[in-house]
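Structure first, commentary second.
A protein chain is absent from this complex, but the other protein chains hold their places.
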Amino acid sequence: MDFRFTEDQQDLIEAAKTVFDGENTLERMRGIVAGNPPIGLWKQFADLGLFGILASEENDGLSQPLVVMAGIAEAAGYAGLPEPYVDVAGIVVPLLSQLKETELLEKVISGEISLGLITPLSPHVNCGEWCDHFIITSKSGGRCVARSEVTLEPRNSIDPLRWLYKADLQGEQNELADMHGAVLTAAQLIGLSMRMVEMSVEYAKDRHQFGKPIGSFQAVKHQLANVHTQIEFTRPIIHLAALKGGAAVHNAKIAAIDTAMLAAETAIQVHGGMGYTYEVDLHLFMKRAWALCGDWGDRHYHMKKLEDYVLNGGANLGPGETFKGET
Amino acid sequence: MDFRFTEDQQDLIEAAKTVFDGENTLERMRGIVAGNPPIGLWKQFADLGLFGILASEENDGLSQPLVVMAGIAEAAGYAGLPEPYVDVAGIVVPLLSQLKETELLEKVISGEISLGLITPLSPHVNCGEWCDHFIITSKSGGRCVARSEVTLEPRNSIDPLRWLYKADLQGEQNELADMHGAVLTAAQLIGLSMRMVEMSVEYAKDRHQFGKPIGSFQAVKHQLANVHTQIEFTRPIIHLAALKGGAAVHNAKIAAIDTAMLAAETAIQVHGGMGYTYEVDLHLFMKRAWALCGDWGDRHYHMKKLEDYVLNGGANLGPGETFKGET
Amino acid sequence: MDISYTSEQKTFRAEVRDWLAVHAPKSRLPSFDTAEGFELHREWEHTLATDKWGNVNWPVEYGGRGLDLVSWLIFEEEYYRADAPLRVSQNGIFLLAPTIMEYGTQAQKARFLPPMASGEEIWAQAWSEPGAGSDMAAIRTKAVKDGDHYVITGQKTWSSRAVFADWCFALVRTEAGSERHKGLSKILVPLDSPGLTRRPIAQLDGDPGFAELFFDEVRVPAENLLGPEHGGWGVAMATAGFERGLLLRSPARFQAAAARLVKLYQQHKDRLSGGVGEQVIHAWMNTERFCAATYQLVSRVQAGASISSESSANKLFWSDLDRHMHRTAMSIMGAQAELEDGLDAIDNGRWLDGYMFSLAGPIYAGTNEIQRNILAERVLGLPRK
Partner (left out) sequence: MDISYTSEQKTFRAEVRDWLAVHAPKSRLPSFDTAEGFELHREWEHTLATDKWGNVNWPVEYGGRGLDLVSWLIFEEEYYRADAPLRVSQNGIFLLAPTIMEYGTQAQKARFLPPMASGEEIWAQAWSEPGAGSDMAAIRTKAVKDGDHYVITGQKTWSSRAVFADWCFALVRTEAGSERHKGLSKILVPLDSPGLTRRPIAQLDGDPGFAELFFDEVRVPAENLLGPEHGGWGVAMATAGFERGLLLRSPARFQAAAARLVKLYQQHKDRLSGGVGEQVIHAWMNTERFCAATYQLVSRVQAGASISSESSANKLFWSDLDRHMHRTAMSIMGAQAELEDGLDAIDNGRWLDGYMFSLAGPIYAGTNEIQRNILAERVLGLPRK
């Protein structure tokens, strides 16, 4: 029992975080909002091997467990990455491996192409226009179809850094995709929440009213302390969910949704009118948080699973069950 | 449309409040907790005509509408009255009138005897030992039985100023009793909440930490301001419930429960360790609040009614409906 | 207590309903924070005014019907029931007009109220400054008397509607060297005055809902002073009372939204987990509580009471209920919640829009933190320090 990242894992996550934060600056994001082309960092991610985190070594991957991908997803959320990197590296790649689509897999890992998912729990394909192929998920796995076989219709997200499309084809739920999707979306939500708290802290230190920084008022302090607490008590259940699956996955996604909604509401309150505008960058992270709350299973989807598990099921609950049954 | 008490009504409520606050002092309550006999104010209430608020003039009553009784119930809650005055004046008396039990009615109004209710929504008879008769409620009204016909078994309330009994007989739900019970219990809960806020304010003004009164800290201020707000937005719906009945009754009781639970949790937090003891009197009001939350329909009973009304029913909701249909 | 409507009031309600059934736009107008939407909303104000529906509680001479506040509540109920457009004139008719009626000269009333009622002149509020938000007494924009004019220099921000509006009511420092609450005055300023520059500010949905206003020696006739010179704080507090207390947010708006939320819930019910029903009920309960409290407040006001610190409780309650209600809707919509408009956007993004707007509720008109301070100190009597 050592419920921490190993040093190597930590280094890998830090490396990803360094490139996310270093490259996807606020300036870059503002530029994309103003019309600059997105997904420009794709090749760079590939060069760093970031698409191969979950791929096997024979496919030039790093064979890391999902929990490492969760650590990287948290960093991607924190950075507000517009590229749909997390879904591709965290879901598309392991699905392609499972489907033995070696050729596509190589191209994805090398950053040559991007692939989209057509799947019920994530009904809008982000950056669908840039996809070379799509995986139509099915219970047993799925099948790959070329871009030309799919008609995409745009959908309009409040997040100016999401480019959504609806496909004319339909997939079925797939266990791997759904589990990875929920865990990694939860991790991104925690990263977003951390960023919103950080921005609020900075704003509250700078902004003065009544002759002192607003961050010195208990009302501001206590609200931010509450969000911080929720974040710190959501990350571990996400890690557990990544390692163990099962009910922890639903717990993790719901906890992350609630934390992110609270973080966003608190952050805008601390920012005052400023947070309600494009004058500060908070809105980019807040909107991403709203979008991801509904992606890969909304609160109701996951809560219904827990209704079955906790209230109606014969599950063993109580002390000693949380880590039980693990290898 | 004049949704205020008339001056006469206001005077009546003030008169009741004066006697409650003046007679049922904290000292008296502590004395009763220590073993002094309760219900000593019964005769005094009768002399003031307080049992006849809802009785017709021919029965020596004041023929007031239920909303006036709600004002008095709020005052009784505020005072933490141990006597089961509210249930007797607000439910027993109109039920006796309806049942045409003139003889018993006269005795109750004159303060000669007390009567208890055996009814499903208030399963424990408070002060049952002191009752001369009981009304076993039924759908159409009920019937009166003598004390000797009922076997009472004690139940142990956390509230040291409630003396509960369970009867060996069972009543049926009765519309008047249930409606009056819910409205008047809600009103008492608001009175209790006000008292808890007031005690907390006094404590927070006196108690110093870090060189200033704890009431000067925003954390304390904001918590109490929130409770105050809930109180101010619960009282009017209680008045509406008293005048109009229907869904407002369920709204009123639920809002009062939530407000009182919040008031109690906030009050004990403001009082710190003191609130957790018999050293200050807060506990008397807090325990009464807990007890009344479940009396005359718990949160679930009333919420289920609203599930029917709001979610499943064909009720007209929206603007213009709140006061509609009133004479 | 008497909670019945008079037969006049019942007739009035029927009249409003009938008129709106004929005249209210059949589909939602574009947002009044766009140039096109602003003008369409202005036209709607004109339509309302033509048949004297814009301000039923105003005196007849200024374009109203001289009705009481209960009738105004009835009007609001029918208005939101008909889903009629939001009032682009709201800063004027709900915030400035009551102040003009209380503090204005006869000439000011005659000059400003009728074009406000007709939508000919639309008003923005110019109070906040970059350094004076919650701490409004920190206002630095100054107005210097120069003959029969004031010369205003400084900067205002968070001025809603100011991008397209015609006039603003500004709170400025008229007494040189004065500090905090003293020496302020309320002055009415045409937004096309020479020296006045507006910089639009994009709000969450990208539309320019606010402007920053730069005053560079803007000359305004001295007769545009509203209320006593250097006594602007008192005048402003009266406005803040109206804003937080009663006029700006009548219950009907929230009640209409709650009824729509119930429908949204019913449409999505099968997909939803068990807890959300109670949240929907809770939203409805809150709007009913707000309505009951407002009628009680109106009854008190009609009997001569004035609204003071209790308006802070009012603001806390409606802003919390609005945010909770829209948060519930966001949760119900799931993956569709992020859709701003267009295909698959439920109600064409109205709930998302409403959620974003509800997030501003605890901020504008005095942050909720300030309101809680006011309640704690002025109503509950907790010590300032």
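Going in written order, the chains are labelled A, B and C, and every chain counts its residues from 1.
Just so it is clear, contacts are C-beta pairs under 8 Å (C-beta built on N, C-alpha and C of every residue); 3 or more make two chains touch, one makes a residue touch a chain.
Note that this is a predicted model, so its numbers are computed, not measured.
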Contact partner of the left-out chain, one of A:220, A:260 or A:274: A:220
Selected from A:136, A:255 or A:291 as touching the chain missing from the view: A:255
Residues belonging to subunit B that touch the chain removed from view: 121-124, 153-160, 162, 164, 166, 208-210, 214, 217, 219-220, 261, 265, 268-269, 272-273, 275-279, 283, 287, 290-291, 293-295, 298-301, 303-304, 307
Touch residues of subunit A, complete complex, unshown partner: 1-6, 9, 65, 67, 197, 201, 204-205, 212-213, 215-216, 218, 220-222, 224-226, 228-229, 232-237, 239-240, 243-244, 247-248, 251, 254-255, 303, 306-307, 310-311, 317-323, 326-327
In subunit C, positions touching the absent partner: 273-275, 277-279
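Methods note: only the chains that are shown with their structure count from here on.
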Interchain centroid distance [CA atoms averaged], subunit B/subunit C, Å: 38
Residues within subunit B bordering two or more other chains: 218, 222
Multi-chain contact residues (two or more partners), subunit C: 369, 372
